[in-house]
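Only a single protein chain was left out; the remaining protein chains are all shown in position.
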Amino acid sequence: MPNPAKNWREIPQRYRLEAGTCKNCGHVSFPPRLVCPRCGGREFAPHTLAGAGELVTYTVIRVAPGSFEDQAPYAVGIAALEDGVKLTAQVVDCDFSALKVGMRVRLEFRRVSEEGPAGVINYGYKFVPV
Amino acid sequence: MRDVAVIGIGMTKWGELWEKSLRTIFVESALLALEDAGVDRIDSMVVGCMSSGLFVGQEHLASLLADYLGRTPVPAARVESACASGGLALRQGFIEVASGASDIVLVGGVEKMTDVTGCEATYALGTAADQEYEGFHGLTFPGLYAMMAVAHMHKYGTTRRQMALVAAKNHENGSKNPLAQFPFKVSVEAVLDSVLVADPLRILDCSPITDGAAAVVLAPVETAKALKKPVVRIVGTGQATDTIALSARRDLAWLESTYQAGRKALAMAGRAIGDIDLFEVHDCFTIAEIMVTEALGIAEKGKGGRAVEDGLTALGGKAPVNPSGGLKAKGHPVGATGVAQAVEIVKQLRGEAGARQVKNARRGLSQNMGGTGGSALVHVFEAD
Partner (left out) sequence: MAGIVGYGAYIPRNRIKVEEIAKVWGADAPSYKKGLMLEEKSVPSPDQDTITMAVEASKNALKRAGIDPREIGAIYVGSESHPYAVKPSGATLGEALGAAPEFHTADLEFACKAGTEGMFIALNLVRSGAVTYGLGVGADTSQGAPGDALEYSAAAGAAAFIFGRDRLLADVLHTYSYTTDTPDFWRREHQYYPLHGGRFTGDPAYFKHVTGAGRGILALAGLKPADFAYVVFHQPNGKFPLRAGELLGFTRRQVEPGWLAPKLGNTYSGASPLGLTATLDVAKAGDLILVVSYGSGAGSDAFVLRVTPRIDEVRDAAPRTRDMLDKNLNYLEYGVYAKYRRKIRKAE
């Protein structure tokens, strides 16, 4: 049975990078939360993540989970974005040998997964080298 | 709070146990522990299991296992903290005895991982990560730990060879453990040349998929003395959480939850890390053991790789780590690991560890963690 709700709910984050800034301490939470993890604050202002940053780490996944098997090997990384938030995503359009800590990347809209050839396509963000 | 002792331990051989169901492997270990303890009555059961639901489609596990152990209507609880479910079960059992809520508590850990395909097992293990912000992007556990390794290598110059030495050391120890899944030695070269799973981690940097269970029986120290057993106490327990997603950690090359849990457990025990004679830690991947030794204070921050290179953590070293063979050689049926660590430490503190006995072992410490460090459980054991 298709289960579209779980992914549909994440659209504001996956399509538009909508985050929340704690009004009390300024910490940015992505995804937005009800409680600030730094100060326990309960009020937030909307914030859109910066679209570029630098890799702080990366790897190439060669043994993939079932739904990602056809994509293997693929690179994933964590980047520190220009607004200080660290984000995890695949790194594409990049030779594996070019991956390094400090590499500048920006975010691009891509297909991330699909629930089979007849299921919903899940779109989201991936890193591409700048 | 009362003082708590481990009065019985039990564990059967770990591996791909095709003929045995989850129920069977749990009951077999539990019966060994109860026999070892020499008690008839138990007041409560706590079971650690990460995901019997995803692996065998079975929930309501505590009830099932109480039933199959022939102990209904005993109260039973199943606890979950990903790969630290066993350590959490130990802590919950300890709290029940220490608080006086129960006298004799059976603590067990179990995982049956081979009834699903390798792909499905990878998926089930992956549920310990952040599903929407890590799993959604195709991350796996080897992938997450590989990213921690890259960060650690970048920050401190840790090398692949140092990581491979962890695997070789643990196999050296595991070759002396008849219950281990892989009771044989593995050379550093074999680790370095094995197939890549997630760069830079190779298959021999990774703990395996395993079926297995382990059990201990906890009781107040008075009961242990009355039973005329060598008294091995749990003198410290510590637990801490951290962010579920690796990206949210302040320092990707540091295990904060292990650091916090370790401090709490040692403070409760009134001991320092230098007082501990042996360690059973969570080497789900070779880099994990290196980082854990730093977080516990066995090695200085950034020097975990050097520590294994220098032989500090070898069986004959000043701070032996994973004399059982660790998760790498002994196996990693996720929910059982935390309890098996206790089994090994008690064996060592009783002087019953045979070829892998740490000399003059009086105090031991176990460290068990979930996911990439979202949870950590540390226990300190001491022999009278």
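Letters A and B name the chains as they come in the text, with residue numbers starting at 1 for each one.
Quick note on the criterion: a residue touches a chain if its C-beta (ideal position, glycine included) is under 8 Å from a C-beta of that chain, and two chains touch if they have at least 3 such contacts.
Not measured: the values here are computed from a predicted model.
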The complex has one chain that is not drawn here; which of the drawn chains does it touch? A
Considering the entire assembly, which residues of chain A contact the chain that has been omitted? 11, 15-16, 70-71, 90, 92-93, 108-112, 121, 123, 126
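Keep this in mind: only the chains that are shown with their structure count from here on.
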Distance-wise, how many Å sit between the C-alpha centres of chain A and chain B, to the nearest whole number? 31
Could you please specify the touching residues of chain B with respect to chain A in the complex? 119-120, 122-123, 126, 132-140, 142-143, 146-151, 154, 195-201, 243, 245-248, 252
Residue numbers on chain A that touch chain B, as the complex places them: 10, 13, 30-31, 37, 56-66, 68-69, 71, 74, 76-78, 86-90, 96, 101, 112-113, 122, 124, 126
